[in-house]
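Apart from one protein chain that is not included, each protein chain of the complex appears where it belongs.
Then we have subunit A:
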Amino acid sequence: MAFSVVFQTALMLALLSWRTCQSEVLAEYSPLTPEGLNISVSSALQHLHFQWTVHKLPYQELQMVFPIEISRVETSKVIWMGNYSTTVKQDQVLHWSWESELPLECAPHFVRIKSIVNDARFPELSFTSNWSSWKEVRAPTPEQNHWLIFPRNKLVEEGSNVTFCYNSARNPGLSCYVESALIDGEQLDSNLFTFTLTNIPFIRTQGTNIYCGVNHTLKDGVVLFVSKVLEEPKNFSCETQDFKTLNCTWDPGVDTGLGYNRQPSQQYTLFDSVSGKKKFCVHNNWCNWEISQDLPATFNFTLTAENYLRKRTVSTAFALTDRVHLKAPESVYFKNVSATNATVTWKVPVFRNYVTLLCQIELHDKENVRQEHNVSIKGNGEFLFSELQPDTEYVVRIRCASARHVWKWSKWAAATLVTAEAAPSKALDVWRIVKSNEGLHNVTLFWKPLSKFHANGKILFYNIVAKNLDKKSELKLLCIPAPTNGTELTLDQGSYQIQVTANNSVGPSPTSEIVISENSGNEEVEEEKINGTKDGFLVSWNPRYGDRAGHVVDWCEHPQNLHCDLQWKYLGSNTTSTVISSDAFRPGIRYNFGIYELSTDKTAYLVEKKTGYTQELAPLDSPQVAVANLTPHSFTLSWKDYDTESQRGFIQGYYVCLKSNSTECHPDSVKEGLPAYMLMHIILPMMLCVLLIAVVCYWKSQWVKEKCYPDIPDPYKSSILSLVKSKENPHLTVMNVKDCIPDAIEVINKSEGTKVQFTGKPLTESESPRPANLYLLPAEDFSGLAPCISFENFTYNESACDSGSCAHIPVPTTAPPCQLGMLASPDNSLTSLENTHTHSQGEIPAGEMNMNYVSQLASPMLGDKDSLLINPPEPVLCSEYKMQMAVPSHLASPVLSE
């Protein structure tokens, strides 16, 4: 028992002793309170920087926590509480920063701090100190008395949020604006207001203006500098042209520089992690890097873009040989240049000649790339071109790249190559015109100039050799200088072989050969008409001779010109048709085509001739008509035929129109004499009917009179004479043949164009031929209605002629005053004769140059057509309506006389 009491007492003393010892230790380290608290202000960053120490650490280092409290305006308004945990070492000065949302200049801040030992290694040291005393912090404001708004000159990035404060203590009613927008502030204290701008946009490099005023009177303002967000450099790459320098380029993106030197444009730095070298780049989109020859040719570049607010980096790693962008090849020359071959040489300005290069070579002519080659070279390059065209200008282009890795091709280097000339490679295309004259052959030779492709150089002259095939010894030699394309030869009537060659500086072309036979130029072949179209002529023929080498069709492209521009076309031996087309073909121009067969000995035989128009046009002029053998009852018309070459269409025939003088037969009124037409077809028949009735009545009255009291006939009371007693000549009682004078003759040419007019497509005035009106004037005292005769000619109408009837009347519904009929048709003439009180007219076939006209006087024999020409009636009276007729000369012979 006593032992246990003693033991317990001893234990208690021991514990007491330990506690005392412990208390002593704790008492010894209790001042772990933060000491020397120093607070500095960074107005620009709105940071409070804390600095303090902890004295007398019991160990080398200790894990501690420092609770911190920050108040604004007054100590009781704590705006932030937090802990700062760190490992504290002996005699260490501790640092900590706090960023204020509100500008520190707006209001005083108060801070205090305490410490807690929180180190698991030393649980016995768990200890919390007391708070330090409050420490007041005021941001310095150099012109505190004048500045009302904070922060000043702040720099932020686009999209940031910024809180402003302003003090209205000295300016009651102070209003603040961002640019021109009024801002409502939140009252923080009695005179302190704040407002926050969120997601701030970039407006200008000169900053955003924020200002305050009273009644529009400016009191203070600040500039908020908003920077665009720095972008990551794009398309960053490096390459070398010479293995000495790397040229790195990139797209910098937007410039983040700001005015008032608030932020310069972003700077760029290049860092190679392989070599550890760094370079500040002067330019904002490129930088050169010197390559060390003693280092491995690999790089790992980091490009850093940096401004006051941000850094952006991009990297690229590569081997130098993979980033070779060579300079354009140099010294491109040609050697051993012949007509078809040439060798090109070049140099590539490469620092390291051991690098294998791949080069592309292109050979261009004026139009296209003719050859492309890829060659591998080391150092200088050389390549042989073959299959070149003689006397041709080529452009050779060369570019190269590293064969190991084609990063980029160099620029093209170009040089011009001109190959040498060679002899012409093709025989001339030769043709001829042969005209026989007084036992001689006048041969005109033509040839087409060789194309550049076949000439192989500049043609200097043409050699012509004419051999008399009958007398082998006879030779004619001619040398025609270029660029002449033809010549004339006069040969005798024998057979000649003519050889033509083109010659350049190297030699002659293959020989072109034609043979002139004895009969050349004397062939008589009937010409056949063909119809052309605007696309040309389809020329076809029948083969004549079995043994033939081919065909030739020739024609003149400008037949109206002195030099007809002879064209020809060689065709195969089995060809029997071809289409001849030309841009030179024009409507209204007659083109003649000759078709020749070529024998195996190169002799050409004319086998067919064709002629035609691409489009026929109406004649421009009417024939010049002359009148001869003029009698009261007949006359002869004659005119010259159109010149064949000047015909604008095939002349098929001529129309002669005979009209009454009452139709006012005017040259321009042939188609416009509708009133006269009406008169004949409506008024005159009516008058005829009335007259017939009157005659019947008169005849009946006479019959009664004769039966009852016959009277001696009085010729002066004839009914005929009653008609003659017109108001124009009331005193005339005896019909005088002199009064029956043909009045006018009108000749009108009509071609197919005219026919088109009748079918609804009118000719223009210029196209329509003017009718040739021939007026046969009466005696001086004759001033009454004078009949006229009108002629018209018509162009060839195949269907009409084929049917044997050229007597078609082209105006069935709107007949002109003179009904038209073909004089070549007897039936038509007779039909016309049957129509009393109308004019007879006819068409004269082409080729008929004259015509006899017989005046068909009023006669009781009307209707006796068979006797009309054989036994013409004696003219008794001159009727106002004269039946007239025009007949071809071969039908009208002999000419009827009075």
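We take it that a contact is a pair of C-beta atoms (placed from the backbone, for glycine too) under 8 Å apart; a residue touches a chain by one contact, two chains touch by 3 or more; residues count from 1.
Simple rule for what comes next: contacts and distances are computed from a predicted model.
Engineer: When one chain of this assembly is omitted, its UniProt record names it as which of these: "Glutathione S-transferase theta-1", "Exostosin-2", "Oncostatin M" or "Presenilin"?
Structural biologist: Answer from the UniProt record of the missing subunit chain: "Oncostatin M".
Engineer: Can you tell me which of A:His49, A:Lys89 or A:Arg262 touches the chain that was removed from the display?
Structural biologist: Missing-chain contact among the listed residues: A:Arg262.
Engineer: Using the touch definition up top, pick the residue from A:Asn118, A:Asn191, A:Asn209 or A:Asn468 that touches the left-out chain.
Structural biologist: Reading the full complex, the residue touching the unseen chain is A:Asn209.
Engineer: Check each of A:Ser180, A:Asn336 or A:Asn561 against the chain that is not shown and name the one that touches it.
Structural biologist: A:Ser180
Engineer: For the chain left out of this view, which of A:Leu104, A:Leu125, A:Val222 or A:Ala305 touches it?
Structural biologist: A:Val222
Engineer: Considering the entire assembly, which residues of subunit A contact the chain that has been omitted?
Structural biologist: 142-143, 147, 152-153, 177, 179-180, 203-209, 211, 213, 216-218, 220-223, 225, 257, 259-262
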